[in-house]
Each structure stands twice: as structure tokens, then as C-alpha cells.
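Here the complex is missing one protein chain, while the rest keep their positions.
For chain A:
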Amino acid sequence: MLKLSINGKTHEVDADADTPLLWVLRDELGYTGTKYGCGMALCGACTVLLNGQPTRSCSLPVSAVGKGKVTTIEGISGAPARAVQAAWQKLDVVQCGYCQSGQIVAATALLAQKPKPTNADIDAAMSGNVCRCATYHRIRAAIHEASAIMAGKASDKLEA
């Protein structure tokens, strides 16, 4: 039995040590917001925060998580996360949506570190997150919008 801290809760799981965190989250614990896209750390669909750092859960064996704190799309909170989600909604970034959990988690981590990123910062931080619907144009704009929200220039409330 492994003990995992996910979204502030402790979960006990019975999984082989080599099982990627992604599949423990999705198949064992029901956190299906985190997506499978490539399984090889190439697309970012599976991005979660591990101690605040964006991490590809498809390539992280569950045994390596240890006491690390895992945050998934279902659990992100705090000012950057709220700002990112509000900006995503305001600009209607999503298309199919399948990559967007990963995009949002990655953008949240970026803004937590750099509240005022440049386009170059954004391109660098988000280059590991593929969007086949190519919503990149709006992702860039929404990260700038989120930055403005964090600076108090707009509301971070989600519409119903």
C-alpha cells in the first residue's frame, strides 16, 4: 500500500511501483480531469503539480511520488489558478478541451512563478503542452489576461 497526497487528501493505493501516477489518478482514484495523450512526456495532457512544479504524470512512477504533494486540475486553487480559469473562460480558449487540464495546470505554475510573463516566457513554459485544436493563440492571450486578473484588473470569478 502506498500513501499519496492528492489535492490535500491522503489516499491509500494498491498499485505496482512502476505504475505511472497518471493511471493511479485516473483508474484508481477517479481523478479523470488529468488526461492521457502520449504516455511519453511529449504532450503535457497529463500535467499535474508535484510540490507546485508542473510534472508529466504519465512518466512519473507512482513509487517516486513519495511524500510529494500532488495537485490535479480538480484541486488547483489559489490566486494564479483562479485567474487562469477565469481568463480561460472569458476568452473561451477551449475547443475539444482534451488538452486543457494540462494547459491550465501548466499556466498556473507559470503565473505562480512569474506573475507578469512575456510572450517568450509563455512560449517557453507552455512548449511542452500540445493542443491539436491549436488554441495557442488564445492560450497566450489568456495567460496575459490572467496576469491582469492577478494584478486586480478584472474579476477572477467563474461564470455559472
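By our rule, a contact is a pair of C-beta atoms (placed from the backbone, for glycine too) under 8 Å apart; a residue touches a chain by one contact, two chains touch by 3 or more; residues count from 1.
Going forward, contacts and distances are computed from a predicted model.
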- "Oxidoreductase", "ThiS family protein", "CHAD domain-containing protein" or "Electron transfer flavoprotein subunit alpha/FixB family protein" - which is the UniProt name of the missing chain: "Oxidoreductase"
- Query: If the hidden chain were put back, which of A:Ile6, A:Leu49, A:Ala112 or A:Val130 would touch it?
  - Reply: A:Val130
- Message: I need the residue numbers on chain A that touch the omitted chain, in ascending order.
- Response: 15-16, 19-20, 23, 26-28, 30-40, 42-43, 45, 72-74, 85, 88-89, 92-101, 104, 122-124, 126-127, 129-140, 158-160
